[in-house]
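Accompanying notes for the structure given below.
Note that this complex is displayed minus one protein chain, with the remaining chains in position.
What follows is chain A.
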């Protein structure tokens, strides 16, 4: 605070000059070293005083205490457990929305991800309510707005995102509860629908946010990418979840076809398992392709089947492939003595090769009859995996040998 003090000097002291101001008040001005006014002199000083210093001590104490209390309140606020975001429930029907939940599954906030959702949410007041009532109200609202109806069955995809790193087991239970809540509310409102509930970690949610897709759309998009479908990201952003779902269904069907083939080849693969790896055969590439595709989600059930069919060695192999590095290291040590064993096996291999191409070609022909476009993709896939194999032939040999040993 800048203020000028004008007045007459009443007294000069060692450290201050006492001035009577023009308004009749007295002010003690700190004296500078070479400033020596005489009594009665008219002076003007420029004062630089902070407003805090200007106040007396009586005001300062409550002020300090109030600030301290305020600081305490502000810093305690984020630690209060009541408003902690614990889960996000992303619901995609056509309106995509996200329901933010706390630890006790009470609704903290509801966010619409597209215009339809915003319209629905505008009429909703679910904050602070339990998840069950919230879901029911959302469903009722969706029926009112004709997004759901009794005639057509709707596809509801929901994802429960865990914002806190808790154990998976608890979350999967929660997901089941969410599914039950939805189905209950559907039955109550006489609507039929297909409900899918997934659980994801926060990281996945952030990824989806990163490409500005709702999490469920992002999952479908990922699936389609894995199935080698050509999908542009922008396209995925524009299209509503329904269409994406249809697209994904299509790609799933294609995938199923492939998997049928792959189960065939899997059986054969077992027979030639001990000898197959040294040379690259079409079968080999196919077999690998299977294992690649098993990682993608839609074929989970089929993997299980396969795993049941597979011999224990084969199981080991697939796990060995996942932890390639460690197994490579282990097998390198064993490589020297086992080299002699490898050469007799190679004869068997040649035999199996002779069989395999024929069978695989016939499969491809079958596929051609089913769907010409899918075979193209199949071929492309085969090429792709072959390329990958070229990079790692040595490793595979090693793995194979280690498997043989076991």
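Heads up, the rule we're going with is that contacts are C-beta pairs under 8 Å (C-beta built on N, C-alpha and C of every residue); 3 or more make two chains touch, one makes a residue touch a chain; residues count from 1.
Throughout what follows, contacts and distances are computed from a predicted model.
Within the choices "Pyruvate ferredoxin oxidoreductase", "Nitrous oxidase accessory protein", "RNA polymerase sigma factor SigI" or "Heme exporter protein B", the name that UniProt assigns to the complex's undisplayed chain is "RNA polymerase sigma factor SigI". From the options A:34, A:190 or A:203, the residue with contact to the chain not on display is A:34. Touch with the chain omitted from the figure is made, among A:16, A:173, A:188 or A:201, by A:16. On the side of chain A, touch with the chain left out of the figure occurs at residues 7-14, 16, 18, 20-28, 31, 33-34, 36-41.
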